[in-house]
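In this view, the complex is presented without one of its protein chains, the others remaining in place.
Note that the chains take the letters A and B in the order they are written out, and that residue 1 is the start of every chain.
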Amino acid sequence: MQLIPCPWCGPREEAEFHYGGQAHVAYPEDPSALTDEEWARYVFFRDNPSGPFAERWSHNAGCRRWFNAVRDTRTHDLLAVYRVGEPMPEVTA
Amino acid sequence: MTSPPGAHLPEHPDFLWDNPEPKSSYDVVIVGGGGHGIATAYYLAKVHGITNVAVLEKGWLAGGNMARNTTIIRSNYLWDESSGIYEHSLKLWEGLEEDLGYPILFDQRGVLNLAHSLQDVRDSVRRVNANRLNGIDAEWVDPAGVKEICPIVNTSPDVRYPVLGATYQPRAGIAKHDYVAWGYARAAHAMGVDLIQNCEVTGMETSGGRITAVETSRGRIAAGKVALCAAGHSSVLAEMVGLRLPLASHPLQALVSELLEPVHPTVVMSNAVHVYVSQAHKGELVMGAGIDSYNGYGQRGSFHIIEQQMSAALELFPVFARAHLLRTWAGIVDVSPDASPIVGLTPVGGLYLNCGWGTGGFKATPGVGDCFAHTIAHDKPHPFNEPFTLERFTTGALVDEHGAAAVAH
């Protein structure tokens, strides 16, 4: 079980969190302007790297805040956490 | 004292395969030496006469999900598309021991999928009816019937989520995964397929929109066609040719107990209480846990998932209380948005894709091996894998098996 440092509450057990997949995938400005293929990209396609991954977590059983994290998917080590709206920090895996 | 029944497994043969150096070029290079990769090579050689084939495995043969799954085999899926390929697979399972000349211990002991709510019941009956019309054996059994098939299931109405009944597929069952993989590998090798281990693909070469070679940790290997069978690592490989896949790789854990006298005659799965368990040939209880929520390539999950699995198991099987956990492990499952696989052609000529099986890949091994080999040989999907295109995510023609496949083992 990972210990996840919620940027609002501090380190808490993974069981308190909800996973939200890839971060920084913005809802398209104007979906109607997209082709079916572009829309499918938004709906279904996410990065799935082996290595550092910017992803979303929600501290569901705590402050209920969403935040972003960079986690190494090979080791599951959390390399950084940051609040929504903040830029992704530079990390070294 | 004499040794108990069921303790004997058939011995593996005295020879399995050679460990050749990779040649500089093959007609077909299969990336990923798991069950799907080896089976694909086998059917390429056997059905299509294509034997200048290499299976490249970055670790040890069949050491990924093939070595880590809970070996459940069934075909009682909801949608026609899924029924097609899984039933094709089940039919091949039924003749596989003879086909491979290898004791794969395919044991058609049946699978019960339990229902715990009125909606579960409706969904289950729906699936049973669909299965039957698709020619798949399926029955709805009431709690008394569940008790008859598997006496140790707690069918008392006093549990948190009582068993309201189950679907039952008598032809479903389990097999011994290593035996299956090695049976395919030995047979493929005997027909001239090169099984190359410790050979990691690090890049792919294309020319004029066609794949031409793979770069590996053991050098460059030219290839007429390249077929990806890399399960959890599919995204990473596809990325090498700029192909993006709608997959997320997650840890999936499983566990095993010590050897126990026969107590569990079938396979029991429950989506609502979240259990799937069988007693393997030697007597160990084999159980799968839920998927860990996060992406992960680490082949390890979080322990609270195992604890949840245990509490769920004891709800249904109180007699398991003092069984002991001997070992846990994790694989990496590549989960697609509709819980169905992606099998077919890609925008890159000569590059073929087989991925997205999530938690359900083992049972599909013969079926997809056969269909994927057909796809590669003819550069055209086999009718059974035709629905499972990458394009379906654009058109919206998904094959949403979440209902049937929340834990799709």
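In this section, a residue touches a chain if its C-beta (ideal position, glycine included) is under 8 Å from a C-beta of that chain, and two chains touch if they have at least 3 such contacts.
Following the convention adopted for this analysis, contacts and distances are computed from a predicted model.
Not every chain of the complex appears here, and the one that does not is recorded in UniProt as "Sarcosine oxidase subunit alpha", selected from "Protein-export membrane protein SecF", "Sarcosine oxidase subunit alpha", "TRAP transporter small permease protein" or "Peptidoglycan-associated lipoprotein".
Considering the full assembly, B:283 is the residue among B:22, B:173 or B:283 that touches the omitted chain. Which of B:191, B:222, B:240 or B:314 touches the hidden chain is settled by the complete complex: it is B:314.
Residues of subunit B in touch with the missing chain: 1-4, 6-9, 12-19, 59-61, 63, 67, 80, 83-84, 116-119, 121-130, 132-136, 159-161, 178, 197, 257-261, 263, 282-283, 300, 302-303, 306-308, 310-315, 318-329, 337, 394-398, 400, 402-403. Although one chain is not drawn, its touching partners on subunit A can still be listed: residues 1-3, 13, 18, 20, 26-28, 30-32, 34, 36, 39, 42-44, 56, 58, 60, 64-66, 75-77, 84-85.
Just so we're on the same page, only the chains that are shown with their structure count from here on.
Between subunit A and subunit B, the centres computed from C-alpha atoms are 29 Å apart.
Subunit B makes touch with subunit A in their complex at residues 233, 235-236, 239, 244-249, 293-298, 300, 302-304, 334, 337, 393-395. Only residues 1-2, 14-15, 18-19, 21, 36-37, 39-41, 43-50, 53, 55, 71, 73-76 of subunit A touch subunit B when the two sit together in their complex.
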